[in-house]
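A single protein chain has been removed from this complex, and every other one stays in its place.
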Amino acid sequence: MKIEILSEKLNPYECLQVYEKTLIAQGKWGAVSTFVGTMRDYNEGDTVQSMFLEHYQGMTEKYLYTISEMAKQRWDILDTLIIHRIGEVQPGDTIVLVAAWAGHRAPAFEACRFLIEELKSRAPFWKKETLNNGVRWVENCSSKVLCN
Amino acid sequence: MKIEILSEKLNPYECLQVYEKTLIAQGKWGAVSTFVGTMRDYNEGDTVQSMFLEHYQGMTEKYLYTISEMAKQRWDILDTLIIHRIGEVQPGDTIVLVAAWAGHRAPAFEACRFLIEELKSRAPFWKKETLNNGVRWVENCSSKVLCN
Amino acid sequence: MLLLKIPMSITVKFFASLREQVGYNETSINVIKPLTVAEVWAQVCDNAPLPPHILMAVNMEYVTQDKSVQENDEVAFFPPVTGG
Partner (left out) sequence: MLLLKIPMSITVKFFASLREQVGYNETSINVIKPLTVAEVWAQVCDNAPLPPHILMAVNMEYVTQDKSVQENDEVAFFPPVTGG
């Protein structure tokens, strides 16, 4: 199991290759589900030039470990990986990588989806976008819907 | 959109890196869901030494194009990729890579899952395993359940 | 009036365990009237019954056993698939 908060550029496919080599269960997994979240150059109808990612150091790592442990308890999976960027990111840059290894595809897919959903709804990260005419904090649509 | 039937070793993460560079929609996608199926060194309680993958040339490609088109019609996705090994494979080797690119994570996950489920249930590939004491054709559990 | 019957050529393919049971991967038959896929099977396999879980395709599209086969069609029989 690995959790990483990264302030440099993230190449998700290199990270996966490197991490898979360290897995002790070579030949034991039959399925890997991965999710890569990438910065788009648009949001809510506006062009986005760049983005700054802030996080709550300590709590973020703790929360990501908690959901990784929950996934291992809930599904028959062998391992999980979460890497998340912080700091300044550009359009096209990878923001997040989530992966789940399992014997079979159903638990791999479900655990991977669970991790990204939990990360998005509760992990303490915040995005600030630089637009053509200023900056703005990204708002979480679902929290607006849930709370209003 | 890409469909490939490959008789050499498949490195899924290199394929993803190479293919992403060719996508015209740079900065437009925010989400990639991928699935990698790998040969295990066990199946149905037996140790598996190696495996031979047969396919119906022509029909396989046609079927994979059909489900890729169906995915593009059903979900708001930008692109899809399917690569499948044929021939002799060893434990740990990648058998299949499926990926779906989208603006948002829900269609990416759903399209990727759809592609691998359709591939597994209908694409004309067959596995023959070499065990310690002989060979056997893999049987499809779901077809047994459905048909018996 | 006498009808001149020109035989139609049909290609028949087998895959995987079925190919091994039949003993070859491809054959060609000539028929003088349109056949269904089930009748193609019967003709090629000495009237053996269709195996229960067998899959069938005509020109690389899945079909059911009552699908009728035309001149130059490629008919394929194979066991449940196990890819991915």
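Read from first to last, the chains carry the letters A, B and C; within each, the first residue is number 1.
Operating definition for what follows: a contact is a pair of C-beta atoms (placed from the backbone, for glycine too) under 8 Å apart; a residue touches a chain by one contact, two chains touch by 3 or more.
Keep in mind it's a predicted model, so treat the numbers as computed, not measured.
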Visible chains that the absent chain touches, using the contact criterion stated earlier: A
Hidden partner chain, touching residue among A:Leu16, A:Ala71, A:Ala100 or A:Ala123: A:Ala123
Footprint left on subunit A by the chain that the document does not show: 37, 53-56, 58-59, 62-63, 84, 95-96, 116, 119-128, 137-140, 143-144, 147
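Convention: only the chains that are shown with their structure count from here on.
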Between subunit C and subunit B, distance of the C-alpha-averaged centres to the nearest whole Å: 28
Centroid spacing, where centroids are CA-atom means, of subunit A and subunit C in whole angstrom: 50
Computed distance of Cα centres, subunit B from subunit A, in Å: 23
Two or more partner chains touched - positions in subunit A: none
